[in-house]
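So that we are looking at the same thing, I have put the structure below in structure tokens.
Note that one protein chain of the assembly has been removed; the remaining protein chains are unaltered in position.
Think of it as A and B in the order they're written, each chain with its own count starting at 1.
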Amino acid sequence: MTTTSTPAATQRPIRLFRNKAAKIAAIPMILTALVVFMGGTIWTVVFSFTKSKLLPKANFIGLDQYERLWSSSKWLIAIENLVIFGLCSLVFSLVIGFVLAALLDQKIRFENTFRTIMLYPFALSFIVTGLVWQWILNPDFGIQNVVRSLGWESFSFDPLNNQEIVIYGILIAGLWQGTGLVMCLMLAGLRGIDEDIWKAARVDGIPAWKTYIFIVIPMMRPVFVTTLVIIASGIVRLYDLVVAQTSGGPGIASEVPAKYVYDAMFLSQNLGQGFAGSTMMLLAVLIVLIPWAYMEFGGRQRD
Amino acid sequence: MTDVTTLDAPAGTRTAASPGLVDGPRGAKPKRAISPRNIMIYGTLLLVSVYYLLPLYVMIVTSLKGMPEIRLGNIFAPPVEVTFEPWVKAWATACTGLNCEGLSRGFWNSVRITVPSVVLSIAIASVNGYALANWRFKGADVFFTILIFGAFIPYQVMLYPIVILLRELGIYGTLWGLILVHTIFGMPILTLLFRNYFTSVPEELFKAARVDGAGFWGIYFKIMLPMSLPIFVVAMIIQITGVWNDFLFGVVYTKPDVYPMTVQLNNIVNSVQGVKEYNVNMAATIITGLVPLIVYFVSGKLFVRGIAAGAVKG
Partner (left out) sequence: MTSVSIRDLTLKFGSLEVLKSLNLDIDEGEFLVLLGPSGCGKSTLLNCIAGLLDISDGQIFIGGNNVTWAEPSERGIGMVFQSYALYPQMSVEGNLAFGLKNARMPKDEIAKRIARAAEVLQIEPLLQRKPAQLSGGQRQRVAIGRALVRDVDVFLFDEPLSNLDAKLRAELRVEIKRLHHRLKNTMIYVTHDQIEALTLADRIAIMRNGIIQQLDSPHEIYNRPVNLYVAGFMGSPGMNFIEGEISGAGESSFNFASTQIPLSRYPFVRDDRPDKAIFGIRPEHVSCGPAASDEPFSADVEIEVVEPMGADTLVWAVLDGKEFRFRVDGQSPLHAGQTVRIGFDPAKASIFDAARELRL
């Protein structure tokens, strides 16, 4: 037996250089993850504790920026708007999206046509969406004018010019653009449900609406959670739509945090405020994200 | 149409073949096209469709009217006199407050931004996803997790550090700076997309190629790439619409002469100078939305496949 006596002929490859090509190929990802995402985030958080104005300066002043932030009426309005917009668009887009998906799931004709119609706004830029709805909601020419010219003279619907309800005007546009996406995610979820569930429910004589509420929706929990996270992370970023539709007006009635941050950083040369505001936004996202990530991935360490 | 069957048929007509069995429904169950259920379903869907289509319709009719007609009529009325002048003006001579070159400059800027961003980000992300799926190395999952987390972090948090980064690289305010930013922010979702796709490719195929002596790049170019064209199309859809529709990065990272189309559009419509020309505004809005709309209508089902993944972009 010659084989067993042969000592190891080849050198054991050095660990770092094994799988070399894969590691080189992953360099852009590693740089992005570490330098931009991690590094950038940490940098912003750190500099939110400084007195940076026009340029970032490392003169730390503790929580000063946060105190000023939370005493600024613009920021408070922005937060209030975000909460209203966020809650409403979560509830409405989930409900409307699910109902539409359920309707499309009835083995109807022209399903593709309906889906195409409901989803096309999602392909558009928020700027486009914002400008269209700015035009439709224009009190002099839009819906209000049309209804008045039909004879209902006292009709009033001018959300974009009314400080009290301007955020709802933005909500209408936001829902127009976003519900198609939710519908699509829900439809995919519905299609993922075992056909036999429906057969079993039919044999048991359970009405369709009961099947949806007590069987299908609980089964679709993961889809709902994922959709929720997607909508929520989108809501926090709400910016383009507001800029296009109202530019934050009338006055500061439709400010949102993302716009506050942008304005502070690039218009009013108040970097510290921008950093503090964006750190608060990060915090809000983490509050949603961490429980979700824990639920989604915490249970199973290896896949 | 009737759903009355032979339940009431006289006893004499019963078939002799089945004595003892009461003659009841037989054959195909009658169906009615117009049932309350169908009216409700289709009625609701039609109504919803009107809501979704209305803005598109308003955009188009407004853009085809002259200003006098807009001031007098209502926004839902079709144009009495069709004019394409607003379109010409929106494209060539509309003013942004800085210049009066219309959207054309923004359009070409957007093209020059979108094409390299799409190519670059897909090239990088597909190789990344492939490495993550098939050539896992220690620590890869950690970087990947950070990357995916990055997809959810509000961009505002990273806006300024990237300004510094681009300034250091000397490309702040240029097209290439913006292209780099789009490549960076396209990476999480695209890497996820490709990783998931390559993971679904049977592992034995990969093993067979290794036994056949193909290496990292050999397997990527000769085996994986040719069999994953659909996912590349999905990635292109995500990235083209994403980059084209971007506003925030365009505003932050470019100078006015290289502004992308969305920024240009917003400046035209929301510029405070001069008389508002709503028909020109709407024409400009349509033109800006045209590229993603064409991508959307041409790609059909693949778009739907893409948004489930692309949704993460928000």
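Throughout what follows, contacts are C-beta pairs under 8 Å (C-beta built on N, C-alpha and C of every residue); 3 or more make two chains touch, one makes a residue touch a chain.
Here the structure is a predicted model, which means the values were calculated and not measured.
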Among B:I164, B:A214, B:V233 or B:L290, contact with the omitted chain is made only by B:A214
Cross-chain touch to the chain not pictured, restricted to B:G24, B:P68 or B:P202, is B:P202
The listed residue (B:R167, B:K222, B:K255 or B:K301) that touches the chain absent from the view is B:K222
Logged for chain B, residues touching the omitted partner chain are 202, 204-205, 207-214, 218, 222-223, 226-227
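Going forward, only the chains that are shown with their structure count from here on.
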Per the touch rule, the chain A residues reaching chain B in their complex are 18-19, 21-23, 25-26, 28-30, 32-41, 43-45, 47, 56, 100, 103-104, 106, 108, 112, 114-129, 131-136, 138, 141-143, 145-146, 149, 176, 180-181, 184-185, 188, 229-230, 233-234, 236-237, 239-240, 243-244, 247, 257-258, 261-262, 265-266, 271, 274-275, 277-279, 281-282, 285, 289, 293
Interface with chain A, chain B side, in the complex: residues 41-42, 44-45, 48-49, 51-56, 58-59, 62, 70-71, 74-76, 124, 127-128, 130-132, 135-137, 140, 143-144, 146-147, 149-162, 164-165, 184, 187, 191, 215-217, 241, 244-248, 251-252, 262, 265-266, 269-270, 278, 281-282, 285, 288-289, 292-293, 295-297, 300, 303-304, 307-308, 311-312, 314
